[in-house]
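A protein chain is absent from this complex, but the other protein chains hold their places.
On to chain A.
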Amino acid sequence: MLSRVAASFYWLSRYIERSDGILRMLKINYASSQDSVDGFSWEPVIRIFSGPDEELMTKLNNDSRAVLKYMVIDKENHNSILNIITLARENARSVQEHIPKDLWQCLNEYYHTVKEPRIASGLKKDDPIGVLDVLIKQVMLYYGTAEITMERGQGRSFMNIGKYLERAIQSIDILDVKYGPLNANPNLLTDITYWKHLLMSIGGYELYQKTYRDGLEAQNVLEQVILNNDFPRSVIYSVNNIQRYFDRLKNNSNVNDYREISFHIGRLQSSIKYSSVKSIGQEGLHQYLIRVKDDLYQIGNQLNEYYFANS
């Protein structure tokens, strides 16, 4: 497979996964903004995807519709759904002959849907959840189509590596941002809605209910999002899958490159597997998350160098 094509697969997939994460997060956060008396803040969401930006926060003024517009269709926002899906589509376009026609059409439709006027007008005056659902459905269609039609080959491995890498980074960012304010405001530790929304925004609330019988607790949430093997958005689950799909790239002609990245992934996987909520607490959550994220970035860089021929 051409290096450029592999890179496009990887990025295509990262962008789609990111759009999925953003849309779900927006949906839940919007719902909670309608459900809170003492000042709901959009700041964490904006921080995850746009970084800390005082000016922007002032401009958006914590207004739900303004935030949604900014996150979904604002051309100036690099991480708006519109821009992300445009990039995903450009990547898909450059590998069009490698992906099934169904998948290309699906992505193409997603792109045209985001550009439809009804999305903009819906965010402005109709029910925003309905609008977000339209888009979330497009992502689900994409994943379903990819699952059914993609050839089980290298291309799919690169796609899945991209997908899980992006997912792991997102889960880490969410934890980091959500646990940040705890030091300043210990009351949050026992704020049930706060944790409920965190879990719901990554689709983990039901699983949590089944696993932990004793109500919502910060420590348990942490355990589920980092260490639960069965939670599809947990960090360990994502890293396991990076490992799994990277294994399939093993080939006689690039043994050394393969081994180097494989070593790196394996080390990261073990370091997460053999940590516990307690050991994470000792290291400091923020430090721990930063360390894992750095490792993930490095794996991305190594792929870029050894497999995508961009050194």
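Assume a residue touches a chain if its C-beta (ideal position, glycine included) is under 8 Å from a C-beta of that chain, and two chains touch if they have at least 3 such contacts; residues count from 1.
Everything that follows uses one rule, which is that contacts and distances are computed from a predicted model.
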According to UniProt, what is the chain that's been left out of this complex called? Choose from "Circularly permuted type 2 ATP-grasp protein", "Fe-S cluster assembly protein SufD", "Vegetative protein 296" or "ABC transporter permease subunit".
"Circularly permuted type 2 ATP-grasp protein"
Residue among A:S121, A:N251, A:Q287 or A:N301 that touches the chain left out of view
A:N251
Chain A, residues in touch with the chain not shown (by the definition above)
1-4, 6, 75, 90, 93-94, 96-97, 101, 104-105, 108-109, 112, 154, 158, 249, 251, 253-254, 307-309
